[in-house]
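What you see is the complex with one protein chain gone and the rest in place.
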Amino acid sequence: MSNENIVGKNGQGEKDPNELKIVEEKGLGYTLTVAREDILKAAVGLKEAGFDLLTFVAGVDMPDSIKLTYRVYSSKQKNQVAVIIKTEVPKSDPVIDSLTPIWSSANWHERETYDLLGVEFKGHPDPRRMFMPEDWVGYPLRKDYKDDRMVVFEDYRTDRPGDSE
Amino acid sequence: MSKIEETKVSKANLAELEKELAFDETRESEPTLKTEELVLNFGPQHPSAHGVLRAIFNLDGEVVTKIVPYIGYLHRCFEKIAEKRTYSQFMPFTDRMDYVSSMHNGWAYAMTVEKLADIKVPERAEYLRVIFAEFQRIASHLLFLATTATEAGALSPFFYFFDERERILWLFERLCGARLTYNYVRIGGVSADLPDGWLEDALAFINRLEKTILEYDKLLLGGYIFKKRMKGVAPFSAERALDWGITGPPLRSTGIPYDIRRSDPYSVYPRMDFDVVIKDNGDNYDRVCIRSDEIKQSLKILKQAIEQLPDGPIIADGVAKDIRPPAGEAFAHVESSRGDLGYYIVSDGSIKPYRVKIQGPSFANLQAFPAIAEGAYLGDVVLTLGTLDPVFGEVDR
Partner (left out) sequence: MSGRFSDFIDAWKSIFIGHSITAKKLRAPRVTEFYPFEKPELADRFRGAPMLKGVMGEATETEKFPNVLGEFNATIKQKQESEELPPCVFSCPAHVDARGYVELIAEGRFKDSLDLIRERCTLPASIGRVCTRPCETGCRRNKFDEPISIRDLKRFAADSNMDKPHPQAVPKTKDKKVAIIGGGPAGLTAAQVLAKEGYPVTIYDKNPQGGGTLLTGIPKYRLPKNVLKWDVDAVCALGVELKTNVEVGKDIKLNDLIDSYDAVLLATGLPAGYNLGIEGEDAEGVWGCLDLLKEMNFDNHPELGKKVAVVGGGNVAMDGARTSLRLGAEQVYLIYRRGRAEMPARFEEIHEAEEEGVIFELLTNPTRVIVENGKVAGLECVRMGLGEPDASGRRRPEPIAGSEFVLDVDTVVTAIGQKTDLSFLEGVNLELNAKGVIVYDKLTLQTSNPKVFTAGEVVTGAGAAIQAIASGHEAAESLDRFLRGVDLKEGRTAQVLARPYSYGQTYLDGVEPERRRVHMKMLPLEERTKGFAEVELGFTEEEAIREANRCLVCNNGNCSGCTMCARACPTSCIDVERTGPLETNRKVLKYDLNLTKCLFCGLCAETCPTGALEMSKDYENAEYVKDRLFYDKEKVLRQ
């Protein structure tokens, strides 16, 4: 399935074919950047185009927002094509639609993102924490997470009163 | 039961007796016989839990009706640790994710950083990485076969398989000094070259294992009891497998030929000639047999790689000790023994990564565990968990 085909199929399901364009990014392969309102539409479009294997959901904690990255494969073709979907969620309102109705494998991945980064997924069938105990407060993978029990790694370069040589 | 004792059973009486004692479904259960679902905690400490898995089973008799897994008992915060370590300092931590097949973790991590920083790995290093990854795959599958046989009740194959695996671990120890957490792969190549006499011993082992694995197939996988125990249990269709995001041998056992070494080739795999093993049913037996067949394919790849091994440097020239890739993102994945192992690294241009996301195949495979195993008997549920081959270092990180 060539790139044009993918874009073409996407264009069919969406309002505006130019809205969602798949570009090829260095180091990542085919990437699709969408706004957070369009994530469900993009997912449905990709699923119909034959992308049926969702392998991960990652969150990256940026200063003002949390970037989410999804990766989907199409197993139908000989050379399985993969597309990375990128969206962004502002920290003031970290809510996004869950993709569990479309790909069941999003279930635990979204739970993990909720647990570690605090992104809420609307419509998730089982919204509870994954690794942390149920009553944990705070989202550990965020950059501003503080905890007295954390053992801070002492980097020899910066955190010690350095010796002179 | 006194009736039976008193009467002499004869052929004529047998028919009458059967009718009398036949189970009458219309009859109400006796008021003293209560049936309810038993909630069983399959605790994190369990010899068959393949690590630390806590699951809550709802049992109706022997049938497991609902499974709710709880994970997180081995969560060591590697992703947060990675943000405070330099790229080369994080390398030993990658071995400890999927500790049963650690070469693949290091390789995936090194590939991602090399993609970020545009480093070209020399040929000999690529071949060495392939050789060790395939040996690692064989070792991991041997461990899988050993533990699966033990869970099915066959206790002696454990020693056969572990003896073979021990030879592989001795080969690794001669190479890099450790048996489980090697710290062998470096960014830009590998850390040490082969010692003298290693290749001859490796070839001797490969030739031996090729014959021995066929024997083990006959003994274990061909055994009547084993087949009866495993065939037809917990079948899984291809559509459901794709939906649940399973990769690796469980997916290939349902018939989808998804192998990253073929579909998204990396390193020198395009030059290797091997088959992607697929099976049809996706039941327990197929999931076990596919791993045994993968051992044979790995042996094939190993022979080709050892033959083609070129001379040259083992690490790329001029890779800084505190490497500082340009700002950006990269993703790279390898076919580990468990499935699609990928690293997604976001770099902000400093010596420490901004975010390292590790995608372990066992995490995605374990998600599907309730869907696969619900409805089977309790003994089979544990066996099904075994055939999915989760390693909790990867699941919890």
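Every chain is named by a letter (A and B) in the order it is written, and numbering of its residues begins at 1.
Heads up, the rule we're going with is that contacts are C-beta pairs under 8 Å (C-beta built on N, C-alpha and C of every residue); 3 or more make two chains touch, one makes a residue touch a chain.
Because the structure is predicted, anything quoted here is derived from the model rather than measured.
Within the whole complex, the absent chain has one touching residue among B:219, B:238 or B:309, and that is B:219.
Residue B:174 is the one among B:76, B:174 or B:296 that touches the chain not shown.
Contact with the undisplayed chain is limited, among B:57, B:93, B:236 or B:285, to B:93. Of the candidate positions B:206, B:230 or B:323, contact with the unshown chain belongs to B:323.
Chain A meets the missing chain through residues 153-158, 162-165. Within the entire complex, the positions of chain B that touch the omitted partner chain are 18, 21-23, 85, 88-93, 163, 167, 170, 173-178, 181, 183, 191-192, 195, 208, 211-212, 214-215, 218-219, 222-225, 228, 317-324, 351.
Definition applied: only the chains that are shown with their structure count from here on.
One finds 25 Å separating the Cα centroids of chain A and chain B. For chain B in complex with chain A, the residues that touch the partner chain are 71-72, 75, 77, 79-81, 83-85, 115-116, 239, 242-247, 256, 258, 263-264, 328-331, 340, 342, 344, 346, 354-355, 357, 359, 363-364, 366-368, 371, 396.
By the touch criterion stated above, chain A contacts chain B in their complex at residues 25-29, 52-56, 58, 60-61, 69, 71, 73, 75, 78-80, 82, 84, 103-109, 112, 116, 130-133, 140-141, 143, 153, 155.
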